[in-house]
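Got a structure for you, questions after.
One chain of protein is taken out of this complex; the other chains stay put.
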Amino acid sequence: MHFFSDNATPICPQVMAAIAAADQADHGYDGDAWSARLDAAFSTLFETPVSALWVATGTAANCIALATLCPPYGGIICHEEAHVEVDEGGAPGFFTHGAKLMPLPGDGAKLTPATIAAKLATIRNDVHQVPVRTLTITNATEYGLVYTPDEVAALGAVAKAYDLGFHMDGARFANAVAHLGCRPADLTWRAGVDALSFGCVKNGGMVGEALLFFGPQAPARTEEARRWRKRSGHLFSKGRYLAAQILALLDHDLWIANAAAANAAAQALAQAIPGRLIHPVQANELFIRLSTDEAATLRAQSFDFYDWGTGAARLVTNWSQRPEHVAPLADALVPLARG
Amino acid sequence: MHFFSDNATPICPQVMAAIAAADQADHGYDGDAWSARLDAAFSTLFETPVSALWVATGTAANCIALATLCPPYGGIICHEEAHVEVDEGGAPGFFTHGAKLMPLPGDGAKLTPATIAAKLATIRNDVHQVPVRTLTITNATEYGLVYTPDEVAALGAVAKAYDLGFHMDGARFANAVAHLGCRPADLTWRAGVDALSFGCVKNGGMVGEALLFFGPQAPARTEEARRWRKRSGHLFSKGRYLAAQILALLDHDLWIANAAAANAAAQALAQAIPGRLIHPVQANELFIRLSTDEAATLRAQSFDFYDWGTGAARLVTNWSQRPEHVAPLADALVPLARG
Amino acid sequence: MHFFSDNATPICPQVMAAIAAADQADHGYDGDAWSARLDAAFSTLFETPVSALWVATGTAANCIALATLCPPYGGIICHEEAHVEVDEGGAPGFFTHGAKLMPLPGDGAKLTPATIAAKLATIRNDVHQVPVRTLTITNATEYGLVYTPDEVAALGAVAKAYDLGFHMDGARFANAVAHLGCRPADLTWRAGVDALSFGCVKNGGMVGEALLFFGPQAPARTEEARRWRKRSGHLFSKGRYLAAQILALLDHDLWIANAAAANAAAQALAQAIPGRLIHPVQANELFIRLSTDEAATLRAQSFDFYDWGTGAARLVTNWSQRPEHVAPLADALVPLARG
Partner (left out) sequence: MHFFSDNATPICPQVMAAIAAADQADHGYDGDAWSARLDAAFSTLFETPVSALWVATGTAANCIALATLCPPYGGIICHEEAHVEVDEGGAPGFFTHGAKLMPLPGDGAKLTPATIAAKLATIRNDVHQVPVRTLTITNATEYGLVYTPDEVAALGAVAKAYDLGFHMDGARFANAVAHLGCRPADLTWRAGVDALSFGCVKNGGMVGEALLFFGPQAPARTEEARRWRKRSGHLFSKGRYLAAQILALLDHDLWIANAAAANAAAQALAQAIPGRLIHPVQANELFIRLSTDEAATLRAQSFDFYDWGTGAARLVTNWSQRPEHVAPLADALVPLARG
């Protein structure tokens, strides 16, 4: 059984059914009936007018958002372990035409208002230095921690005070919402978020993520984002197959159900080995201390996962895992917990 | 019945079956078993070592190819009606960081060695002018004409003489090969082509096109292209679903069968109204003279298509249309042919 | 005596004196006393609030203007023989991050409202095509012709109607104003021009051109342009030496006097050989039909100039040439005029 990544998982049956249902003639690009329903579906979910674009990947969603929020000569504050900083192969520099990522530290890959304010204070307001224009956070973070609505709102207040665009990388937004049990609106636009990468693929989708814009500037930003989407080769010829997947995940809150299942699986594992957790487990990722020998022992039992540097491992659960599926690994972890 | 675009068409059953077959756990990105088979499958098809990358769209395939073949300060010769020039929303400028498209005229959207040589002769070899570094053609062209292997080879000779990278936009490469009945190798690398956008979506696929590199520089260009793919957000998390589609099209030459069907449907229509053809019909597109009234008459009979400026229309056939499917339109065209 | 280019000429004595006068300690970059006077000096000259930036070259002035007026996904209409299209080594693509130059034809390198409107009509308003956002003209043109205030205003009306930023490349703006005898304001902002590259180096300066912004959007554009200036390496450490040169040219209308001298020299030559002129002579450039033998004869008499293709030559006069200086060439041309 693999715990490599939620990307390594099959797609969920409802998504596959939606693909099949969309398999008919319709207009190309985003002129089809499915794509036409996206804005309304997300507007209902978020209780406010939302504009939504499908794109190929989370990297594209994040970077089109950043290109829309930040001029090429601007700076983007992010966490030093953020996906945009560490794992997107320089895509933010490509999409923004060279805007500067400004990575900051913070426990569990979370940023705080104080850290951001301290950074802002170091930047002179002259043309020799890069002016910060955008803030991006990841929720749930790269270490599986969840920003609460209050925490996001505190960051949103900083963004507003300094006139920064505010983006949230929600590759695991579903896991965050499922953990918090909050309204999606409270975790986003009500807390000051301007743009959200709403992750689908890790949560049961096949291809396609959604990029959402909120607030009074949303129409202008969306129009610009549509240009970036085409310009970066992300305007699929048969967009209906992407839109259908996204709609399927929204339908009857499947996205929440899938994320809740993944979170529950992670909790089951966490409870098996609480003393080894490097970070609290709130979403669907566990980072645990694990010796090389212990890792080998687990792998010998057919449990697959990635090492996380030396002496640690990352385990990722997913939508398809019910408690009974992960019980064998939990059982295998218990003896280690005693060690 | 619609003749809007081959993008407006459902995907073919074998592709859907391949997607279902790939719906299992595997490594993310392009680390999966399907992606791993792409190079070999295309190498067999093209009778030479080929490296192949899946990307989201034809725009992405074309522009990553151009970014690999042309430095930011270089120029790219294309036809003035080429997709890269007219219909990609400036994507070539984005991917190449501002390289200059140099559009040239030519009947049926085809370039000739003479036109290219004449253009090259106007450019001084100094830093004030943009040096041409790349040539791109579309086969079949935007008007449905097909370059023969000899024609491509003549352009390839120009490219070689002037040290230009040579790219072919093969959004309808299948239709070209099906029309010619030639070996794919003869139409590409044996004729000097360095990179090919191998179209899948118009030919029965759902999402995903293939970008191929040939020749001794292919390994270095592929390595660079992999960087561009990630950097532009085209490295899908679950690449196996794209690779599986492409492999399905290659399997048992489905790609040729599909294209041959589309071409045959176009021929059936062409024969119904030969006097109205603006261009010879070789692939799966017809451009016909058609008055506003005639267009309205056809649409009243439930035949849908796009106007092509004033007094003309474009009809596109596709893989799913058998002769009996298009017979009603052919019948409806015959009276016009007499007019 | 050379007629290669106004770049090939020494700088005028008042500019050299101004450099010497500025040779004292002051704050770096544009924090000095000379740079501080630029806005006021140009505001007086143009009878409206103007913001002015010095940059190294006309290419930089043009391209920073374009970057300010056009988003990366936009298009820029220019003449097909415009300096930005033909002779800036792709700099517009670099500064604008890939915006698309859209070259149009026109006699004497001049654009007309009709040509522009016809081009605009061909562009669909969808993301597949590049939306025109900017218009740039050169005055005097690359063939030495001068747009009148009425002609500029007619183009300005088109720009306003289509919401295009309007830039004027004024590498030889002085020659145009000297020819017309008009107020600089009438040829620029009153006619709808948003940004002007105000040429200095061809008109007696050593290094440094001025980029001017007019109108209500000038403050925001200037702030952005200051970012581009720094970002492109054009914020000189000792800017006072550039500002001093520009101020010297403005002082007592030296810029007009210099341009008038160059124009007069061109007229003296034009009158010697009226039947050979390819374009009317309005500024300081002559394009004349000249056989290879005739060119050789002139060069044997120590008159230097550039061939302009085959069978033609370009002669450029400059600020330092008084009628008596060019009389020998005029005398040498007269016999050709008879031929």
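Here the chain labels run A, B and C in written order, and each chain numbers its own residues starting at 1.
The definition used in the following text is that a contact is a pair of C-beta atoms (placed from the backbone, for glycine too) under 8 Å apart; a residue touches a chain by one contact, two chains touch by 3 or more.
All figures in this text were calculated on a predicted structure; none of them were measured in a lab.
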item	value
Partner chains on view for the chain not depicted	A, B, C
Sole contact to the chain not displayed, among C:His79, C:Lys110, C:Arg221 or C:His234	C:His234
Contact with the hidden chain (one of C:Lys202, C:Arg276 or C:Arg314)	C:Lys202
Option from A:Val86, A:Ala153, A:Ala264 or A:Ala312 whose C-beta touches the chain left out	A:Val86
Given C:Ala18, C:Ala41 or C:Val55, the one touching the chain that is not displayed	C:Val55
Of C:Gly90, C:Gly108, C:Gly156 or C:Gly170, the residue in touch with the unshown chain	C:Gly90
Residues in chain A touching the chain absent from view	72-75, 86-90, 92-94, 96-101, 127-130
Touch residues of chain C, complete complex, unshown partner	2, 4-5, 7-11, 16, 19-20, 23-29, 55-61, 63-64, 88-91, 94-95, 201-202, 206-207, 227, 230-238, 241-242
For chain B, the residues touching the chain missing from this view	71-73, 97, 127-128, 224, 226-231, 235
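As a working rule, only the chains that are shown with their structure count from here on.
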item	value
Furthest chain, CA centroid comparison against chain C	A
Chain nearest the overall C-alpha centroid of the shown protein atoms	B
Chain centre separation (chain A, chain C; CA means) in Å	50
Chain A-chain B separation of Cα centroids, rounded to whole Å	34
Multi-partner residues of chain B (at least 2 other chains)	88-90, 94
